[in-house]
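Only a portion of the chains appears, each positioned as in the full assembly.
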């Protein structure tokens, strides 16, 4: 019985995130997505409640959802996760994620596994999507349908 | 019931490899190490039989061993593996592994998960160990004890 | 008849930018430099009008200048550009630029070509130049003469 934790800001939840869920969920008995509240980051697109709702609309069954405003290793302990999963697309992701994985292991003994995201999604970053949406660009190719609809409501485009 | 496949040349099996086994084995119900025969690479240190024996001496129970001279995705199919695991230490590893993961997924649908290896092992590469051993250098800090003993028998030092 | 668009903040326009213009301009029939207004970035060194004027003083003929506060793909559409050109100096540039190129292609079908900047300019970044200038350091080795003069007026040094 292994439970995996997939933490992130998910602002917004995009096709690359969805791909991590779909690829990794079946490999573990339990799969928990943790939405980080992340108060320090300016300019959130959606509040945590909206993000939770959108993820729920995208991922279907077999996935639990929690929100958090503490360290990832604390969330892992609370939900009983044995392993953290993170998507990696690019070299710059990789070094950052490697640092966090090493620190999380040192802090709590929990391991991190990296899921390489598919080539079609390698250029998707939440930051770029937020920027395009703010200028009224059409981001529907980069996000699941429920997210695209919500973004259209909010930003037009 | 998820089974993981850990393929490699393991020439020699070093502390970084051992660490991948120890970190990932408990996360899956089955764990298979596949030793690639790899006839094209010149200058093998140990033949496949020696490598198998050394891995067996290092990893203890809960791990199956196979040898192979075909594509990784074929081995995965034969042993019924659901996922491939690979260690990643550094950026140069990462890009290479990402390419192979994407190709293996395209060829067979099988996913690859990356295990970040611990900081103490980030400088270990089989190639460097072979080179040091050939010059009579002492590699016992980089390989498990059974491998160190065998290398001493063969190369002195 | 191919027209290229070279977008950027150009705050300030430095020798690396000038080099991209000089290398790429002759390869295309039309060449447009677009100065991004970029209101979100704090601490602009020069306002957009100054930046335009300085670029004009540096690049000579055969180059059109526009300002913009929208998405790059929109500017490309407006000026009738067939291709975006961007300078790349270093690995960290490259990944970022690759993401934007892929997103711009997805948004509009427009291609991006990368111009490798010459070795003498590989360490020049506008951010570093701004920092050195603010401390009164001499940046005249990194920027064209008209920019150096303007920076001296403003910051002394």
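Details
Chains here go by letter, A, B and C, matching the order in which they are written, and residues are numbered from 1 within each.
By definition in this document, contacts are C-beta pairs under 8 Å (C-beta built on N, C-alpha and C of every residue); 3 or more make two chains touch, one makes a residue touch a chain.
Everything numeric in this text was worked out from a predicted model, so none of it was measured.
For this complex of identical protein chains, the structure file gives a whole-complex count of 6 copies, while the figure shows 3.
The definition used in the following text is that only the chains that are shown with their structure count from here on.
Within the contact network of the assembly, the step distance from subunit B to subunit C comes to 2.
The chain occupying the central position, as judged from C-alpha centroids, is A. Shared residue numbers account for under half of those found at the interface formed by subunit A and subunit C, and the copies are therefore classed as meeting with different residues. The distance from the centre of subunit B to the centre of subunit C, with each centre set as the mean of the Cα atoms, comes to 47 Å.
Between the CA-based centres of subunit A and subunit C the separation comes to 33 Å, rounded to the whole angstrom. Listed for subunit C are no residues, as none touches two or more other chains. Within the complex formed with subunit A, the residues of subunit B that make contact are 2, 23-24, 26-28, 82-83, 85, 88, 91, 94-95, 97-98, 101-102, 105, 111-116, 118-119. Of all the residues in subunit C, the ones that touch subunit A in their complex are 70-71, 73-74, 91-92, 95-96, 98-100, 102-103, 106-107.
Contacts from subunit A toward subunit C in the complex involve residues 90-92, 122-125, 128, 132, 135, 137-138, 141-142.
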